[in-house]
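The complex appears here without one of its protein chains, the remainder shown in place.
Chain IDs A and B follow the sequence of writing; residue 1 opens each chain.
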Amino acid sequence: MSALSCVASYQRRDLRAALRNGSFTLHLGPFSHLISGASEPLLDYLTDTYRDYPVELSPSDVTDVLLRLEAPNVLRRFVRRQITPNPGFKIPAVPLPLSMAPLAFEMGLNLSVALKCCRFINVHAGVVADETGAIVMSAASGAGKSTLTAALLQHGYRLFSDEFALIGLDQPLLHPYPRAISLKQETIPVVRDMVGDNWISKTVTGTPKGDIAYYRARASDVAQDKIPTKAKLVLFPNFEKGARPVARQLNPAEAIMRLVPASTNYSLLGEPAFHAVTGMLKNIRAYEITYGSTMDSLRLVEQITDQKLV
Amino acid sequence: MAAVPPTTGKKWSSDSRQYLAIEYDDTFLVYFRPSGETHFLNFLSYGMVDAVSSMPLSEEEILARMRTDFSLTAEELPEALVATTLSELDQAGLISALGAGA
Partner (left out) sequence: MQKSALKQIVGIAPLPEKVMDRIDLVRYADANHILGQMASVDTAGVSDRLNDIFRNALLRAGHDHTMLQFEMNRLEHALSGTGIEPVVLKGGAYVAQGKRAAGGRRVSDLDILVTEGELDEVEARLKQAGWSPDEATDNEYDQAYYREHMHELPPLRHAKRGTIIDVHHRLLPKTARSNVDVALMQQSATRVAGTLVKTFDDVDMFIHSAVHAFADGAIDTPARSLVELYMLYSELSFNDTSRLQIRAKAVGASKPVSTALWAIDEFFSADGAPALLNKTLTEKPHFILRWAITSKTFERRLAPLAKALLYIRSHYLRMPLRLLVPHLARKAIAWRPSVQKPVELPFP
């Protein structure tokens, strides 16, 4: 694997050919992904947001994920071109205009990992870590999880993932899967102000979820994608406009019963998942935090971890 | 849901090899091997599962046991609560009536 080169080291036409042949292979964290479907919007996106990610132009082995980005029908290959992710199983995906290829790509990868990969417990959560361990943040969309994740990255944390906490089955460690962070609607300008314009992708406008942009992962985070760590804190963030910052400690059993429904494969994995999740929560604390601003959320994390962040 | 059938004389039991339980301040996370499900039980529900694992007990015996073990009065722990809890535990498979579908 050490011989892999990053996207930026290839010519665009070679990347295009590999996508067209269905031999473009993206390696990240524990997974390899075979992608097919060349389009200019996708190439624009990959050469920008995925520039630092290791790829092969022809796979050296079978891959965990097989994702085809294809037109929903022959007509839409030519007229008012559309694209839809095909992860190899039926999904309720709406065809998207070709310009939304980045969304189809991200959505397809998320669905593939969420529903196909079960060597880890997948919990829908943001995860960041420093040398003392990982913070797992599980929240419904709109609760400010992505903004908090982005903020913590500016304060000494590295990115594991903004979508998936991958918990190992043999040892309850978290495994990094640092894909780009998906930003929606009003979080786009917030994070742009925080991290600077050249870290944010072109905004995809008018998607079924409104405006979407992606915050590129740092090369250093991508480079550490094989280094797992133990959890140190579980948070259930909750953004409420104008809310006073409050942290409420949860009984670990309650925390687990809230993580379980956020997992796409906990019940599938049975006993090992029970051991892994209870193992992860052993000797660490869980909080529900409510806040009305990013600054407040950082202060709460600081109080809980006794770390100076702000 | 189905009406709870009369339980007079019926003995309940559970098999401690079939479940794993971890206690967190008076609540229990219980993994039940046969169904592969994780249940979140309060001390009372878990106390009932635990009580019938060493020896089959009737509903009346369970009621008496729970009142003694947790120092609860008849008001705090009425019969109806025990009956409903037993029925829920039965539905989840955590306990079963002896002789029925064993």
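In this section, a residue touches a chain if its C-beta (ideal position, glycine included) is under 8 Å from a C-beta of that chain, and two chains touch if they have at least 3 such contacts.
Model, not experiment: these values are computed from the prediction.
Peer 1: Pick from A:23, A:47 or A:224: which residue touches the chain that isn't shown?
Peer 2: Answer from the full complex: A:23 touches the omitted chain.
Peer 1: Looking at A:55, A:111, A:256 or A:281, which makes contact with the chain not pictured?
Peer 2: Within the whole complex, the residue contacting the unshown chain is A:111.
Peer 1: Touching the absent chain in the whole complex: find that residue among A:163, A:221, A:254 or A:288.
Peer 2: Selected residue, touching the omitted chain: A:163.
Peer 1: Touching the missing chain, which residues of subunit A?
Peer 2: Listed in rising order, the touching residues are 23, 32, 34, 58-64, 66, 88-90, 92, 103, 106-107, 110-111, 114-119, 124, 140-141, 163, 182, 184, 209, 212, 262, 264, 267-270.
Peer 1: By the contact definition given up top, give the residues of subunit B that touch the hidden chain.
Peer 2: Where subunit B meets the chain not shown: residues 1-2, 34-36, 91, 93, 96, 100-101.
Just so we're on the same page, only the chains that are shown with their structure count from here on.
Peer 1: Could you tell me the distance, in whole angstrom, between the mean C-alpha positions of subunit A and subunit B?
Peer 2: 41
Peer 1: Using the touch definition from the top, list the residues of subunit B that touch subunit A in their complex.
Peer 2: Those residues of subunit B that touch subunit A are 20, 22, 24-25, 27-29, 31, 33, 36-38, 40.
Peer 1: Quick check on the complex: what are the subunit A residues that touch subunit B?
Peer 2: Subunit A reaches subunit B through residues 251-254, 256-257, 260, 266-267, 270-271, 274, 278.
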